[in-house]
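The complex appears here minus one protein chain, its other protein chains still in place.
The chains carry the letters A, B and C, assigned in the order they are written, with residues numbered from 1 in each.
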Amino acid sequence: MTDELRVAVLGVGKMGSFHVESLSRRTRGARVTVVSDFADEQAHRVGDPVGARVVADPAAAIAADDVDAVVLASPGAAHEAQVLACLEAGKPVLCEKPLTTEASTAAAVYRRETALGRRLVQVGFMRRFDHEYAALQRMIASGELGAPLMLHCTHRNPAVPDFFDSEFMIRDSVVHEADTARFLLGEEIAAVSVVKGRPTAEAPAGVSDPMLVLFEAESGALVTVEIFVRTGIAYEVRTEVVAERGSATIGLDQHLVTKRVSPDRGGVGTWGGTITPDFVARFGQAYDDQMQRWADAARRGIATGGDAVDGPGSWDGYAAAAVCEAGVAAVVKGERIETGMEVRA
Amino acid sequence: MTDELRVAVLGVGKMGSFHVESLSRRTRGARVTVVSDFADEQAHRVGDPVGARVVADPAAAIAADDVDAVVLASPGAAHEAQVLACLEAGKPVLCEKPLTTEASTAAAVYRRETALGRRLVQVGFMRRFDHEYAALQRMIASGELGAPLMLHCTHRNPAVPDFFDSEFMIRDSVVHEADTARFLLGEEIAAVSVVKGRPTAEAPAGVSDPMLVLFEAESGALVTVEIFVRTGIAYEVRTEVVAERGSATIGLDQHLVTKRVSPDRGGVGTWGGTITPDFVARFGQAYDDQMQRWADAARRGIATGGDAVDGPGSWDGYAAAAVCEAGVAAVVKGERIETGMEVRA
Amino acid sequence: MTDELRVAVLGVGKMGSFHVESLSRRTRGARVTVVSDFADEQAHRVGDPVGARVVADPAAAIAADDVDAVVLASPGAAHEAQVLACLEAGKPVLCEKPLTTEASTAAAVYRRETALGRRLVQVGFMRRFDHEYAALQRMIASGELGAPLMLHCTHRNPAVPDFFDSEFMIRDSVVHEADTARFLLGEEIAAVSVVKGRPTAEAPAGVSDPMLVLFEAESGALVTVEIFVRTGIAYEVRTEVVAERGSATIGLDQHLVTKRVSPDRGGVGTWGGTITPDFVARFGQAYDDQMQRWADAARRGIATGGDAVDGPGSWDGYAAAAVCEAGVAAVVKGERIETGMEVRA
Partner (left out) sequence: MTDELRVAVLGVGKMGSFHVESLSRRTRGARVTVVSDFADEQAHRVGDPVGARVVADPAAAIAADDVDAVVLASPGAAHEAQVLACLEAGKPVLCEKPLTTEASTAAAVYRRETALGRRLVQVGFMRRFDHEYAALQRMIASGELGAPLMLHCTHRNPAVPDFFDSEFMIRDSVVHEADTARFLLGEEIAAVSVVKGRPTAEAPAGVSDPMLVLFEAESGALVTVEIFVRTGIAYEVRTEVVAERGSATIGLDQHLVTKRVSPDRGGVGTWGGTITPDFVARFGQAYDDQMQRWADAARRGIATGGDAVDGPGSWDGYAAAAVCEAGVAAVVKGERIETGMEVRA
């Protein structure tokens, strides 16, 4: 390995090109040497300005000599093969969620990595790198609030494409709460239920938006998730933990607070601020911190032959997949589904 | 009737003596002429200072010549007979919740009043008189937020007596959310579920505290109620409506905000305020407004022979009873229970 | 005196008719028996509905047999003679600010009352009855924040008539901060300066709006007052005390908090609430509490022949007049003016 970590980015759509920019402009000690995408033109559009080679075949990109580590932003269906290829090559990989599309294949990845005896797989649950989530996790873990009893999560998006149906909302959005609930509570999720209610008029026919998702943690702690992806307003992510000796909340909006007359509210004086418009505004720092810390860990792992992960690993990817699989079943069957998670090796 | 409304207060324990004080000190145009309580000594302790006669028999108190209207703060089990006696006497009655202890008897009261053709029964759901709930109700009813889809209610008490078991928490605490959900949404509750989770160490054995209660409104709108009555902290009542074109929250704490060093937090600088310690601090104004407006309506009703109610009536008392009865069944059976409410006459 | 306090209200313009309504509808144990106004028609419009006699001559109204106590909402220039008449008649008087229009005449009123040996004069500084100001005063007086060093006051009105020039802004608006600063700090104001800055385009020519007014308390504690009466927005009254061991703020706006899209802000998602539109919305409770407590104190004083005041008295009226007189001089001369207050008798 040269002085800098040489990274291949597989899949350079919206998320992948964000990662290329983060690696090239905001991460010290790393650079993108290879990009790969099924759309050749897009691969060149993203790779050429940063001097990266375009390699059409993902397997070849992973195996390339000028690639020390891999970032996966390819479609979820491609993850299983690509992550396993990284494991075979002994190369650190930062894999966007989901780790794989089924709990069983995610478990297989976890077992393969465990057999290798070295942690190489990090899953892109970047909320763990957000200052607020990290502070809340520390506060819970410190025990100063006593045992956590309930966790109330709010997850709202202004708008999504029409293919976001009820199942996709679980797999793509609630997956973040699956991981943050595990991260904050420090335990696994035992069962999932979904309560459908009155859908917004903005929802396509047959899509339950918003939904209420309930996680039951092993300790009995309850997690409520309001998932609502067509609010028309902004990106709102809020979490309140209710514990035996206190409660705590993150995700409040308070930045630039203005007082003035609002013409659209009948000319009355109003106070307030704007809500974070998208995930970059809310979690951009967390994405960059994740990338910087992963690049550092990858370099350290390559240099020492040891673990190459500074964040959620393949077990966390498996656990989220198991929760979401149960969640999707809960949506379809309309009943409480146990996650039936395997015992951790 | 004389110039002032002459009121009998039945039951002068904690709540009844609060009402005697409100009528005597803070309500114009009303005075307490009769108090009645099964504990004679307590009746004198409360009634003597305001010049009220003590009448041991509730029926005699209701029928007394110097009684124009009645306030019921007697035990719930006594309400049915006493409210019916008020209806027979044609006297306005402000009945503390619950209207009666079963949905069926509450429905009977509603039918009896409907047969009389004159509204005489008001139920003590005083949150409707709170400025914040009233403002939220107006905002929803105005349609500016679009259709309400979810209602998130938080109801926390610092401490309660040991007899507050899971069922009592539904009947005595969640009953407020049963009414405010109906008030805010403007529709009936069709079904109730209860999700028990990890109880606080402060809860007696077998008591599920906190619980998550779910109401399904007729429109499909979902209501989540976190009921937690042993937080050890303060009285917190908060409500957020999530609607198609926006959301709104009441019950935030912001009054006297202080910045200083907190010795118990390791000497770090902290900012914040105190949380409302009890229901009087939070809803005292609502209780007084309720009483004043009820007294005015009662005088008007007596003078005109018409309705004598300015607030929730016996139908609202029945609806809350039906919801709580379903809620208690949901606690006991661990399943979703439909309220099966009668069609309104 | 009969059972109820019989009150004459002198001056029934905007403020006086508000007081008539408060006495008639929201104050127990008091009723308006006489109203007096130089505009006869207005006197009847306000007095007739509550059954009050109209008496054209203020002196006759004060002296009337069916008048136990007096509320003065007449023009400030009439106060001196009317308050002195109340003192001669031994009748409690609640006098709207200012007590009199000059510090010297206010001092004379104070000396006259002191000579009588009985407190009969209460000045209408109703902010002292506001829950937030009262809580802040208690916190400062408790010593838990240490010695107060600075007090930052914000006083903003949406709009005022054109006759509100720089001097009138001191006499009519800053007079409230003159009293609250004294109330909160528990000491007198020694000197006043005024710093004029850039006027808003809404201000008439020659009027300094906004202004920065500085009070120096006897202890050296500084008070800054931003007075801005043509903001076009809402009624904002906010106070922050900065003390040796902490700071505290009142007057934050947090009631019904909404999240939604604001069309006038380019369709971005916004959060916030509305600002109190006027003084009734902000201080209505304080006005009513003031009236109720004054009526109670007046009845008690009449019954016992003792003091008849439950709030700021004539010394407080004098002190505010002295501060405002210095403030007006500071506006005119552009320099720091000592209040030169007389030693309290």
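In this section, a residue touches a chain if its C-beta (ideal position, glycine included) is under 8 Å from a C-beta of that chain, and two chains touch if they have at least 3 such contacts.
All values reported here derive from a predicted model rather than from experimental measurement.
Listed residues C:A78, C:A134, C:M150 or C:A281: the one in touch with the omitted chain is C:M150. Of C:G16, C:G246, C:G301 or C:G317, it is C:G246 that touches the chain left out of the display.
Per the touch definition above, the residue from C:Q42, C:T114 or C:S219 contacting the chain not shown is C:S219. Residue-level contact of chain A with the missing chain is found at 25-28, 131-132, 135-136, 139, 145, 245-250, 252, 254-261, 285. In the full complex, chain B contacts the hidden chain through residues 158, 232-234, 236, 253, 257, 259-265, 268-275, 277. One chain of the complex is left out; on chain C, the residues touching it are 146-147, 149-150, 152, 193, 195, 197-202, 210, 212, 214, 216-217, 219-222, 224, 226, 228, 231-233, 242, 244-247.
Here, only the chains that are shown with their structure count from here on.
Fitting chain A to chain B on CA positions gives a rotation angle of 180°, reported to the nearest 5. For the pair chain A and chain C, the distance between C-alpha centroids works out to 57 Å. Among the residues of chain B, those in touch with two or more other chains are 245-247.
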